[in-house]
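Input: a single structure, listed below in structure tokens.
Here the complex is missing a single protein chain, while all its other protein chains stay put.
Letters A and B mark the chains as written, and numbering starts fresh at 1 in each.
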Amino acid sequence: MTTVAREPHSILQANQLEKLIEAVSRQGYEILGPTVRDGAIVYDRLESASGLPAGWTDQQQPGRYRLQRRDDQALFGYTVGPQSWKKYLHPATVQLWSAERQDSTFRILNNETLPKHPYAFLGVRACELAAIAIQDRVLLEDKYRDPIYEERRSRAFVIAVQCTQAAPTCFCASIGTGPKAQTGFDLALTELAGPGGHRFVVQTGSKRGAELLAELQTTPATDADWHEAEATVDRVAGQQVRSIDTADIKDLLYQNFEHPRWDNVAERCLSCANCTMVCPTCFCTTVEDVTDITGDHAERWRRWDSCYTQSFSYIHGGSVRASSKACYRQWMTHKLASWIDQFGTSGCVGCGRCITWCPVGIDITEEIRAIREGNNHGNP
Amino acid sequence: MTTTTTNPMVSQPYLVREVVKETYNTFTLTLEPENGANGTLFQPGQFSMLWVFGVGELPISISGPPSQHDKLVYTVRSVGRATHALVSQDAGCSVGVRGPFGVGWPAEKAKGRDVIVVAGGIGLAPLRPLIYEILSSRDAYGRLVILYGARSPRDLLYRKELTAWARHRDTQVLVTVDYGGLAWRGHVGVVTTLFKYARLQPSRSTAMVCGPEIMMRFVARELEGHGLARKDIYLSMERNMKCAVGFCGHCQYGPHFICKDGPILPYEQLRPLLEKYEL
Partner (left out) sequence: METLERIIADHPFFAGLNPEFVALMVGCASNVVFKAGTYILKEGDPANTFYLIRAGKVAVEVVAPQHKPIIVSTLEVGELLGWSWLMPPFQWKFHARAVSDVRAIALDGKCLRTKCEENHDLGYEVLKRFAQIIEERLEATRLQLLDVYAVTR
């Protein structure tokens, strides 16, 4: 392959997407991608391209999400739904092991639940790629490795889809995680519907991505194709109306622990934990030990947990963070500030899900702006 | 099974060798790996996750001699369902052990210096391995001052050992209780009141503190007031723990994961956090 000023891209016709899905399936992957269900675009098994949300888009505002019909048949014409790929990589419930009593002792059976097939993700946004990279850092690259995440992550085939529109709740551009997916994928698709017809500009991001692409009928992308793709994605950044100023954000939050804005948020926050459930980087879990009625069989399970619950910080007869105020402050400070000390980057990817799915529409970008405006600089 | 698993989330069965009653609600368990498996090395200050089949799992500091790696010793105060189940185990029963986890006491950094050990209540248990370590390499350290406070005389741990420790060269052991009763002939008052009787050389001292958080906060302030630098004072922090490997997120204290960045942390880092309400 000759190196050129820009990487060689290919064109895959929209009606050929089915072939892509089949090719991926033939390699033994379980294909997961967006589909319409229960009034939202969620991630689920895709049997074929017909499962994709053709002609659907989403309308997102703080505390509001609705699906809406588009006037075209774009397959990926939405932004992001309530779910993220952590649904598969960092599953909500998973058994860690089970144990059987044996006289006075017990035997551990290392029977962790393994997925039957490796996963292929179709439709990964730039913000989601950033979120996966962030979770890689947390779960694979720190003091310990999480074997459950590792098992699912190491074999995952990632097909990114470039964003062609931003929702009002998106702010990935200001965070620096999008809107363009640059790395971390096997293939990246940009959906075009211009004069060239409904087609995808395909970029390879790995050897196995290139190998898969080679199995499909593609034509080389022309300069015009490439320019149209670039222009489409470039436009998306300009569409974003929200942003976070990340300059010195760590010190800003560390120094404003007693900022009156926290009381203000506390009056609105319900501690419902939605934000932690929809956030693609939130990783907190809890461990539950259960037994059956005989008491001879025990299981250890891991479940998603949230820092908004009372039990999360419970020690010695009380929760350390008992108020809504303390919980919201913990979540936001962790996400935007402590994460940097812990893992070297922000924990936020600017996807805006927490804004959309907060039942009272708390907007993290607005909250941080208010804190910046009344910055105490660490003075009491 | 004799092999040790690399998965830190899996418990290993350990045999309960002995359960000794320390006080009316506190017991010391001695555990041995089952089936001839290798014991574990640990640093003073580290903890294990102990699991009672069918009941639950708890973080408990290791409180035995670090040199004895075929046995793991834990002093447990029975305060609830899980701790009660743990201390009710008979010799011959099995308990699941994960670990050891965490950053221990900085004994290396304290070499050549005086060591001030300040313990409150059950806090003496995680400090005991450090005391063993220092006494077994006595010449590597300067003066050893042990200040220990408990609620009342019947709550005092390791009374015979405290007397024995005081007999070592250049070692001072002072004990106090909050509530004395009539038979108690020792000090009465909170542990900070012991400082005036301690023979300290603050500029060459390293302090290791473990006890209820309020007590540690006042003790640290007292130590600083006596001239110790914040970087030479270490506290053992505690928060809700589930996984002990930095994944569940529960034990976070500011940016620190108590399970892997702690539980022992320097006062220098803790000072700005300790006074924050609901951190």
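Just so it is clear, a contact is a pair of C-beta atoms (placed from the backbone, for glycine too) under 8 Å apart; a residue touches a chain by one contact, two chains touch by 3 or more.
Note that the structure is predicted; figures quoted are calculated from it, not measured.
From the options B:39, B:65 or B:212, the residue with contact to the unseen chain in the full assembly is B:212. Within the whole complex, the absent chain has one touching residue among B:39, B:56, B:180 or B:272, and that is B:180.
The omitted chain makes contact with just one of the residues B:11, B:30, B:89 or B:192: B:192.
Residues of chain B that touch the chain left out of view are 25, 77, 79-80, 120-122, 149-151, 155, 178-182, 184-190, 192-193, 196-197, 211-212, 214-215, 218.
Rule of thumb we're sticking to: only the chains that are shown with their structure count from here on.
Chain A makes touch with chain B in their complex at residues 96-97, 99, 101, 104-108, 110, 138-139, 142-144, 146-147, 257, 283-287, 289, 291, 295, 298, 300, 305, 307, 311-315, 320-323, 325-326, 330, 334, 337-338, 341-342.
Only residues 1, 5, 7-13, 15, 34, 51, 53-57, 92-94, 96, 238-240, 242-243, 245-250, 252, 254-255, 257, 260, 276, 278-279 of chain B touch chain A when the two sit together in their complex.
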